Every structure is written in C-alpha cells, then in structure tokens.
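With one protein chain withheld, the remaining protein chains of the complex are depicted in position.
Note that the chains are named A and B in the order they appear, and that numbering of residues resets to 1 at the start of each chain.
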Amino acid sequence: MDVIGVVASVVYQFCTNAAFLLLCALGLIIILGMMNIINLAHGELMMMGAYAASASYSRGAPFWLAAIIAFVAVGIFGAVLEATIVRRFYGRELGALVVTWGVSLVLSQGFLLLFGPFMPPIQIPEGNIALGQYSFSYYWISMFLIAALLVAALWWIYNRTDIGLQARATMQNPAMARALGVDTRRIYMMTFTLGAALAGLSGALLAPTTSIMPFMGQQFVAPAFITVVVGGATNVIAGAVGSSLLLSLVKTPVGFFLGAFLGTVALLLAALIIIRLLPDGISAAIQRRLDLRHRMR
Amino acid sequence: MTEAILSIDGLKKQFGGVVATDNVTLDVAAGDLQCIIGPNGAGKSTFFALLCGLHELDGGGIVFKGKDITRMLPSRRVREGLGLTFQTNRVFGSLSVRQNLEIPLASIRGERGILAEDRYRMALERFDLDRQDETQAANIPHHKRQWLEIAMVLAGGPDLLLLDEPTAGMAPEETGNTAAVLRDLNRTGLTILVVEHDMAFVRKIARRVTVLHQGRVFADGTIDEVTARQDVRDIYLGRR
Partner (left out) sequence: MANPFSLLNGPEDLGRGPVFWGGAAIVVALFLAVPLYLSDFAAYNVSYYLLNIPMALGLCLLWGYCGVLSFGQVAYFGIAGYAYGVIAGNFVGHSWGPMLGSLGGLVMAAIVAAVFGYFVFFARVQIWILPILTLVLTLLLETFLGQTAGYQWRVGVVQLGGYNGMTGIPAFQIGDFVFSGYSFFYLALGLALVCYLACRMLVNSRHGKVMLAIREDALRTEMLGYDIRVRQWLVFVLAALLAALSGLLYVQWGNYITPSQVGLLSAALPVIWVAVGGREKLLAVVIGTYALNWLNYQLSSSGNQYALVIIGALLVIVMVFFPRGLVVSLADLAGRRSAPSEASTARVRG
C-alpha cells in the first residue's frame, strides 16, 4: 500500500479545495468585513477577470502577466462601480444586495451581447509531480502557494501598514475613525477596489479550470458565499482562512467519495449547521479567543 | 417581609476580555421602587440586558415570580411579566403613535387584567398620549417618545418594569412628571427598577438604591445612606 502516496494525495486534495475556496471568497470577504455589504456582482467580477486574462493570453501575454492585467483592469472597474452605485448603499445592506444583483445581471447579459457566448480558453499550465500512481499538478500547487501569499500580503497590509491601521479602525468604528481624521470614504473606495481587483485576479487564476463564458461566475458564487457565511465579518483574514480550511475539511472527503456536486451540497449543509452554532461565523469565535488571550497577558 | 419578585444570584458576564457583570446578587421585593446607580461603565445597562435574556449568562441564575427564567427566551420573559424600556429610546419611528400603541395591544397575552388596564390608561392620560394620534413617532418631541415607550411597555401588563434612564434628555418639568407617574404606578403595586444618572430624580422616587461599580454591587440602602458614604462618592469621582 502506497501510504505516502495516499497521504500526499489527501493533503493535496485538501489544500487544493481550500485554495479554491479562498480564492473564490477573498475579494468578497474583504468588502464584507469593511462595509458589511455582500457584493452580488462578485461572480461577474471574477468573470471579467477571466475575460481580461483570456484576451491578454490569446494575444501572447504569459499567464502571470494576464493575471496581473486582470487584477488591475477589474480593480479599476470596481472603483468606478463603487463611486457611481455602491457608495449610495452604505448602511443599507439589503439594498446593496439587490442593487449589486442588478449590476451582475447587466454585466453577465451585457458581456454575452458584447463578446458572444465564448472566449478563447486558457490552457492549464503544463507539468506535474508524479508520486507512484498519483500526480500533483504544478498548477494547483502554485494556486495554493498564491493563495497563501495573498493571505500573507493582506495580513501584512492590515497589520503592519498605516493604511491598514486606518482600515481596521474604520471597520471597528467608522464614526470614531472619522473623528480621528481617517478619510473613511477613501478607505471604503480603496477596500472595494481591492476586493474587486482580487475577484478579477481569482477569476483569471481559475480561468484555466473552466470554459470562459459570460455566466462562468455562477460556479464560483456558491462556494464563495458559503465560505463568507461560515467565515463571518468579524475578523476578515481569520474568517477567510479558517472558513476555507474548515469547509475544505468537509468538502475533501465528501467530494472524493461522492463527487463534486455532493461536495458542494455538503458545504451548504455544513454552513447551515455552523451558523446555527456560531451565528456570527467562525471569525467571531476566533476573535473571542484572541481577545481573551490579550486580556490574560 | 415582602416576598422577592426578582431574585438574582451570582450573575456573571464577560465580553471578550472585559468583565461586565461580576457576581451580582440582589433581590427586588414585590412592590418596590428601586434605583440602580453607578458611574459610567459600571455595567448597569448590561445588567438589564442580562435580566431580559438579551445576552447569554456566563454564570448565575435569575428567579422571577418564583420561576427560574435563567434560560428563558426574552419574548417569553416579557410574557411572564417583565417589561423593559431601552436606554436609547426605541419606539417604531416610522410608524404613527396610534400604530405604536396598537402593537402591544395585539400581544399574545390577550386580555390585560383590570389592574394593568388601569395603569395603562393612567400612563396615557398623564403622559398626554392620544391613541388616535397619526403623527409619526419620529416626529414627536423627545420626551413624548420616552413616555410613549413606557406606555407601550405598560400595555403589555408587566409585573416588573425595568426602565433604563427614562429621563435622559428631559427638561426638569418633564422629569418631575415622570417621577410622579412612576410613584403613582408603584402605589398600585407595580414593581419598578430604574437605572438612572439623575440624582435629583432618584431622590424623588427611590425607596431603595443599589450602587454598581465595575460590574459588582458596591453599596445598597436608602438614598441617604448610600450618598452619605465616602467610598460611594469616591467611585463617582474616579478615586477608586
């Protein structure tokens, strides 16, 4: 029995699933944590990122460059969206949900009309490591590493930079932050732009796994939302990471034995159970632990 | 010795690293008019929230009218006879005064007892509230809104009324009226517990006063006993 191979394969599956969930959810969670808004156009932003990447890639850009282009392009679009529509709905969470859903409809239908039903696909970058009968693709390994890198970068921004401090203050108490001189409008604008840019980046990164069409955002939306619901808004990074890991723990065995669809169903069931036990998501529970530890010192 | 309508034993509550309520034990006798006072941050509003079940307890028990309500849902506690007005006045701002008063009337408890009906009518009259008033609640004067909230809670026919800073933001004349109405309500046998900052108001109504400090019961007695103590003065001046 190839024990090492089996163990490696399970770990690989787990990391792959976690990376997928994290990439789907990261942009969404950042916006939720800051403005308490769920951006329902998130799937379409990912789609736009994939489109931007596909357009660049088919014109000869290497994959990594196409992904960066997607990051920037969708980020700019996000900034425009925030300035024109989203900022009118701060404090009105349900209204924001509905209006961003309208935007998602216009985007998906609009792209269908503008660019037709398909864009040129991006091939999964070649290469894999073989271990006995198991193969581990470079692509998914690098997805995992990129996801980890993004989390680290975000953690660094939020906890080690001035702007991150201002952002955390705004998250906790916007009125107080404003009173201390923080330009909260700028923070919101930057946060939404970053969230959109990350969505675009994720869309570009995950584009090789699927066909690039106007409704491709849909397949990412369910996992993204579930991850965000389980994570909660209390502590953005802890929520994103904790949720991805926890849900991957559910999805990996179920997906392995019962297939991908039932894996996603298991995610929904897990989410329902978790919110029953922890209504504010696991990030709230993590934050409580951190607070207690702080107090003990 | 009058029976205790409310018995609180060893109440504990912690939020993250902060201890909001630290082993609070006290009894409220039926028919009493008691004030809870204490410096800011003493945990007074948290205490009320715990009584109503709005936060889960970390320890301790609450017995109300002989029943253990420690695990009861807030709405059930209200149906058992608890009534609460909030520190930041909560009425249905975008609904009219009439609509606001109609909502408690539709309460599941159905018929109010004669006593409760009398109390409600008295409050409406003394607070000058008109059951047919179509003005939006958000547009009536602040002190009227406070009174409206009290009337709404009385409509449910409570046996214990919890008032969280009922005279906050009120002018002296209105404060006086509130005090008079509360005294009269108390005379009908309604037990009232009030969290307050305004010492003049406390003097007007309280028979018994409990001082909270840092989540603990610091002192207990009549208003004169309590204010005579140097250590009570010290906590207000921040010396402790």
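Everything below uses one rule, namely that contacts are C-beta pairs under 8 Å (C-beta built on N, C-alpha and C of every residue); 3 or more make two chains touch, one makes a residue touch a chain.
The model shown is predicted, which means the values in this text are computed figures rather than measured ones.
Colleague: Which displayed chains make contact with the chain that has been left out?
Modeller: The omitted chain makes contact with A, B across the full complex.
Colleague: Which is it among A:Ala79, A:Leu97, A:Ile157 or A:Leu245 that touches the chain not included here?
Modeller: Residue touching the chain left out of view: A:Leu97.
Colleague: Taking the entire complex into account, which one of A:Ile4, A:Ala83 or A:Leu105 touches the absent chain?
Modeller: A:Leu105
Colleague: Looking beyond the chains shown, say which of B:Gly17, B:Gly31, B:Pro74 or B:Gly221 touches the absent one.
Modeller: B:Pro74
Colleague: If I consider the whole complex, including the chain that's not displayed, which of A:Ile76, A:Ala169 or A:Ala222 touches that chain?
Modeller: Among A:Ile76, A:Ala169 or A:Ala222, only A:Ala222 touches the chain that is not shown.
Colleague: I need the residue numbers on chain A that touch the omitted chain, in ascending order.
Modeller: Chain A touches the missing chain through residues 32, 36-38, 85, 88-89, 91-99, 101-106, 109-110, 113, 215, 218, 221-222, 225-226, 228-229, 232-233, 261, 264-265, 268, 271-273, 275-276, 279-280.
Colleague: Taking the full complex into account, what residues of chain B touch the chain not shown?
Modeller: Answer for chain B: residues 52, 54, 73-76, 78-79, 84, 86, 90-96, 99, 102-104, 106-109, 134-136, 152-153, 156 touch the chain left out.
Just so we're on the same page, only the chains that are shown with their structure count from here on.
Colleague: At what distance in angstrom does the C-alpha mean of chain B lie from that of chain A?
Modeller: Chain A and chain B have C-alpha centres separated by 46 Å.
Colleague: Help me check something: in the complex, which residues belonging to chain B touch chain A?
Modeller: 16-18
Colleague: Mind pulling up the chain A residues that touch chain B in the complex?
Modeller: Per the stated touch rule, the residues are 287-288, 291-292, 294-296.
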